[in-house]
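With one protein chain withheld, the remaining protein chains of the complex are depicted in position.
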Amino acid sequence: MQLSREELLRAYRSMCTIRQFEERVHAEFATGDIPGFVHLYAGEEASAVGVCMNLTERDSIASTHRGHGHCIAKGCDVAGMMAEIYGRKSGLCAGKGGSMHIADLDRGMLGANGIVGGGAPLACGAALTAKTLKTGAVAVAFGGDGASNQGTTAEAMNLASVWRLPVVFVLEDNGYAESTASAWSIGGDPLVRAEGFGIPGVRVDGHDFFAVHAAAGEAIARARDGGGPGFLHLKLARYFGHFEGDGMTYRAPDEVAKLRAERDCLKLFRRRVGEAQLLDDAALDAIEAEVAAEIEDATRRAKAAPMPSPADLLTDVYVSY
Amino acid sequence: MQLSREELLRAYRSMCTIRQFEERVHAEFATGDIPGFVHLYAGEEASAVGVCMNLTERDSIASTHRGHGHCIAKGCDVAGMMAEIYGRKSGLCAGKGGSMHIADLDRGMLGANGIVGGGAPLACGAALTAKTLKTGAVAVAFGGDGASNQGTTAEAMNLASVWRLPVVFVLEDNGYAESTASAWSIGGDPLVRAEGFGIPGVRVDGHDFFAVHAAAGEAIARARDGGGPGFLHLKLARYFGHFEGDGMTYRAPDEVAKLRAERDCLKLFRRRVGEAQLLDDAALDAIEAEVAAEIEDATRRAKAAPMPSPADLLTDVYVSY
Amino acid sequence: MARKSFRQAVNEAIRQEMARDPRVIVMGEDIAGGMGAPGEDDAWGGPLGVTKGLMPQFGRERVLDTPITESGFIGAAAGAALTGLRPVADLMFVDFMGVCFDQIFNQAAKFKYMFGGKARTPLVIRTMYGAGFRAASQHSQCLYPLFTHVPGLKVVIPSSPYEAKGLMIEAIRDDDPVIFFEHKMLYDVEDEVPDEPYTLPFGEANLTREGDDATIVAFGRMVMLANEAADQLGAQGISCTVIDPRTTSPLDIETILEEVRATGRLVVVDEASPRCNMASDIAAQVAERAFEALKAPIRRVSPPHTPVPFSPALEDLYLPDVEKIISAVRAVMAAGGRKAA
Partner (left out) sequence: MARKSFRQAVNEAIRQEMARDPRVIVMGEDIAGGMGAPGEDDAWGGPLGVTKGLMPQFGRERVLDTPITESGFIGAAAGAALTGLRPVADLMFVDFMGVCFDQIFNQAAKFKYMFGGKARTPLVIRTMYGAGFRAASQHSQCLYPLFTHVPGLKVVIPSSPYEAKGLMIEAIRDDDPVIFFEHKMLYDVEDEVPDEPYTLPFGEANLTREGDDATIVAFGRMVMLANEAADQLGAQGISCTVIDPRTTSPLDIETILEEVRATGRLVVVDEASPRCNMASDIAAQVAERAFEALKAPIRRVSPPHTPVPFSPALEDLYLPDVEKIISAVRAVMAAGGRKAA
């Protein structure tokens, strides 16, 4: 499928926004201002954006602890996200959720998730809603290589298969679950597993936006047309530690530097659109500058925003009680 | 592997014991004397016996809610089992466990299990003990087609694969989980799933004792030799309802009659050893008669045995407290 | 109005709500039954027949059998609730919560709070609980205290067919996740149950007996036993109030406090394991808020701290019964004398 110029610009903006957002959170975290556990998505942008470019607001995604990228790709407000990460009342979740629980149901973003493997069943639920109410929507479940071993993932895939749900499972295999290599933790091959559940799958270079976009597009279109679930195994990499504060002693010393130099999804995107003369550098640079301003603004506003008030502690537990 | 005459007699005795035990429990249940939920194994004898003939007392098995056959094949005392099913103090579990929780750790029988999919992780644990203490033992996890979809099964298989545990997973696919057909509930193919976890598997006619025995023997020997886990997909059938009291409206009216006539594992065994002139009818008939006496005796004793005493209610919760 | 069993009452409630609202769906293992089997059309309707007849009426698109994957389908129910359906999911026995609790207590229960109020999770989880069936340690537990502990969940424990219908309809119409406990020994109990739909509010206790001497609070099947105990005690000149809170979360503590203030004596009957259970919860709240009114120690009638035994001889001993309730009431009647502050 050929992307329009406008779509390409949108894709680049989205990837750029994720990258700059994460680099900024990384820097701010180091100052000690950002509380709690923060897992950054930088390096994996082609996955979130490549997949979500195929979705509309009616479609749903279930995300992971490493959810900022998925949020941005699904259209969540960046200022609201930053405020949330700072625990402010103006945050997307009013400061109650934090980095690991950002959600925006109006945009079909069903939440980051602090429980590894927690999202796949939820995505099946969203797909079931679509199927039952015949809305034509689809759902996507993002999950890591670590999550791919969790029983909930297997259950969700089997359920999706027998119910023929319009859901696509996206395995973001970034090589590690915390400090554990996916080459060790995954006995066998995820593609074969998917086949074992009766789900067609494909392995894709997760650094390549175009490859992800095409493969996801196919699986999503099939799901939308009633063809049942699909599966993508994306090989990619994260640039930062498992969480902020991780010294990454388990990685090879030059691993990230090499990845940034040779396999960076933004660079690959630029090269590709440049070579094909689809977009020029000026347009892309302009986007980067706009995004930088947006992130700067979001950060400034988040820092200045008020904390929740004491009364907020007790609200939002139930609709009624 | 060629079985000796003595081994063949032992196999037949074991299968016969299971069959007659289950037919008797079925009859006694109908009188209303046996309390609780009872799931009978009749029809599946070739699986339990074909597998367990390859095991010694040092080896462990983890079983299911449909555990009587596994218990007998692993050498549990039949009178103790019957007394347990009647809730008597002389039962194998002192009347505290009942049909769904019969265990005999001295014989490596780690328990029937009321939780579908509960046994596979436990078998991994027994295999880990064997591996860590270098005992040379192996473990077997029995599970049904229903259990094969449970996340715990997937987790256990992956764990066994990456830890290279000496464990064999035996999927007893009797066509149904309660009233649900396995042809529907299993999306995809269990053999492919096993391969997806990096575990070699084989599909076997579960009515054929010799086929099961050979396939299990191979997987168990490989596991024992450090070759890692194995998987068997056995196609077989149960003769009674899911539990006693089940009207089986979901099965075809003549399904069980046909199976009994054409695919009965005891009949197939007799035919096979007769044709090959390994055992004669007289020897097999003698075994049947001996088993009948044993079951009669076990049942009579169970009915006459005293119930646990009130003090038993509070014991056996902890080793010390 | 007609006599209906607890089983029929639950069935009728779901049926009427499904007819009223197309977003109500039902799912679970063998909940219709027979999926993919030769006798697909004449199947179980749940292992104890509670949902029988729903599938023929509403079809397999709204009455969904599932594979044995509780995390998968309970999670799917949570996700469906978050996105516009009103699922009634069946956790066959509450004892199976251990394979799917995460989707209940970390996901469904917390969406609204974690997402800053913007979620709505109209999910009902039906589940069977309780001892007496000779179903042994892994199929006889109560476990509602574990769910009551969790902020974000509502917990409903009907004690009769009438309550079952009204509370189930309320549960389905409620916009929060509700865990609905059905005692397996109550299914055949019969009662007058109105034919038309009706609701019973959550957090409003029901007084099944009124008396002056002692207050008995009981849950689920224990309410029947408490009534029987009160009746026997009444014949002996001790008059008891019996309170059925109907829901443990929210809990109508105000009614309990009021009645305890009137009688000065409290016995709580709870079939759940004794540590951190509903009996402790209520005793603690009363010891804090109606302390001045108490004339005697608060007595709890619960099973011992052991798994549920299989043998009928032991299970009968294990369970609270009318005798044990009567002797607890007699004990609070006999007690007295305390230091003044």
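Labels A, B and C are assigned to the chains in the order they are written; within every chain, residues are numbered from 1.
Keep this in mind: a residue touches a chain if its C-beta (ideal position, glycine included) is under 8 Å from a C-beta of that chain, and two chains touch if they have at least 3 such contacts.
These numbers come from a predicted model, not from an experiment.
Participant: Could you tell me which of the visible chains the hidden chain touches?
Facilitator: A, B, C
Participant: Looking at C:58, C:113 or C:181, which residue reaches the missing chain?
Facilitator: Among C:58, C:113 or C:181, only C:113 touches the chain that is not shown.
Participant: Can you work out which residue in C:33, C:72, C:152 or C:211 touches the chain that's missing from view?
Facilitator: C:152
Participant: In the whole complex, not just what's shown, which of C:12, C:102 or C:191 touches the removed chain?
Facilitator: The one listed residue touching the chain not shown is C:102.
Participant: For the full complex, which residue in C:120, C:289 or C:330 touches the chain that was left out?
Facilitator: Of the candidates C:120, C:289 or C:330, C:289 is in touch with the missing chain.
Participant: Tell me which stretches of chain C touch the chain missing from the display.
Facilitator: Spelled out for chain C, the touching residues are 71, 95-106, 109-110, 113-114, 136-138, 145-146, 148-152, 248-249, 251, 264, 272-273, 275-281, 283-289, 291-300, 305-307, 309-310, 335-341.
Participant: For review purposes, identify every residue of chain A that touches the missing chain, sorted by number.
Facilitator: Against the left-out chain, chain A lists 35-37, 87-89, 91, 93, 95-101, 113-117, 146-147, 149-152, 176-186, 248-252, 255, 307-308, 310, 312-314, 317.
Participant: Contacts of chain B with the missing chain: which residues?
Facilitator: 60, 62, 91-97, 101, 103-106, 110-111, 113-115, 118, 120-126, 128-130, 132-133, 139, 151-152, 155-156, 158-159, 162-163, 315-321
The definition used in the following text is that only the chains that are shown with their structure count from here on.
Participant: Could you classify the connectivity of these chains, where an edge means two chains touch, as line, ring, star, complete or other?
Facilitator: Topology of touching chains reads as complete, every chain touching all others.
Participant: Averaged over CA atoms, how far is the centre of chain A from the centre of chain B? Could you give it in whole Å?
Facilitator: Comparing mean C-alpha positions, chain B is 45 Å from chain A.
Participant: So how far apart, in whole Å, are chain A and chain C when each is placed at the average of its C-alpha atoms?
Facilitator: That gives a centre separation of 40 Å.
Participant: Round to the nearest whole Å and give the separation of the Cα centres of chain B and chain C.
Facilitator: 36
Participant: By residue number and range, which residues of chain B touch two or more other chains?
Facilitator: 149-152, 184-187
Participant: Send over the residues of chain C in touch with two or more other chains.
Facilitator: 67, 69, 71-72
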